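All protein chains but one are shown in place.
This part shows chain A:
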Amino acid sequence: MTTAAVRVRGLTREFTRRRAQPRLALDAVDLTVEEGEVHGLLGPNGAGKTTLCKILSTVLLPTSGTALVNGFDVVRETKQVRQGIGIVFGGERGLYTRLTARQNLMYWSALYQQPTRVAKARVAELLERMGLLERADDAVETFSRGMKQRLHLARGLIGDPRTLLLDEPTVGMDPVAARDFRSLVAELRGEGRSILITTHDMAEAESVCDKVSLIDGGKVIGTESPRTIGGWMSKYERVRAQGVPEEVRAKLRALPGVSEVRVEDDEEVLVSVDAEGAAARVLRTLVDAGVSAVSTSRPSLEEVYLHVIGDRGLAVR
């Protein structure tokens, strides 16, 4: 039997706050990331994603419940946990910006207890792999956001970890950089590493994960296949149109699968749907009526959660 990369049971974390009610950031969370799996943790801001990552990376203690990483307990066996994980979080921070990329990596390789000879080779290999070799000896403060993030990932890989914890790694990246980053994640999966990646982006969850757990208000609502997430994105798609006459609006409202037709301030009409194929019907109706200023957009995560939770008869929060 193989040990799961991450095994979390009944994990709860409460934050006490000055002059305020304590906040329950995680509420009896159960989660399993199998070995070799890319597991997405999808949830809006404040859902508890970072709190979970912090507990798994041993920088935060749980209030109750258990969490094992690579089979080791994050409270009692911190040493073993730390040796087996790599951590990457999004944003600009977490690097020594005055040092060069190579100096950053050599420094961390010493902290991950690698012999100098091994470290030199590994650092060169990681720089090459992340496309940073040419800038290896430049100060990190001169790097673009995408480069910093790739260096961050290289840093996370320095100890050759079995399990990677990626906390919103693509936040703030431009689309091209984010796509490159995702293909790196896919490569890492190919090497047999287990990955927990948090995100609030459904498209990201769909494109890189083997499984996706939904988290909101500190609770895991369920675990789905990325296909299902993709299905929701089209099922709950939104259509925007301008210059829609009143009788056409009425027609739209009468279409099956249309949940709402809202008129925004600037006379823009926003159509929400909640059935497969309904968005296509809306588009056809608009085009047939001669409306040409039409665009579609993805639903927000919050909207999808409202639908999903509603459909399952679960209470929100």
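We take it that contacts are C-beta pairs under 8 Å (C-beta built on N, C-alpha and C of every residue); 3 or more make two chains touch, one makes a residue touch a chain; residues count from 1.
Simple rule for what comes next: contacts and distances are computed from a predicted model.
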Among "Transketolase", "Phenylacetate-CoA oxygenase subunit PaaB", "ABC-2 type transport system permease protein" or "Fe-S cluster assembly protein SufD", the UniProt name of the subunit that does not appear here: "ABC-2 type transport system permease protein"
Selected from A:24, A:124 or A:139 as touching the chain missing from the view: A:139
Selected from A:94, A:243 or A:257 as touching the chain missing from the view: A:94
Contact residue for the chain not shown (choose from A:5, A:29, A:47 or A:60): A:60
Selected from A:39, A:82 or A:135 as touching the chain missing from the view: A:82
Sites on chain A contacted by the missing partner chain, in the whole complex: 13, 15-16, 50, 53-54, 57-61, 79, 82-83, 85, 87, 89-91, 93-100, 103-104, 106-113, 116, 139, 155, 159, 167
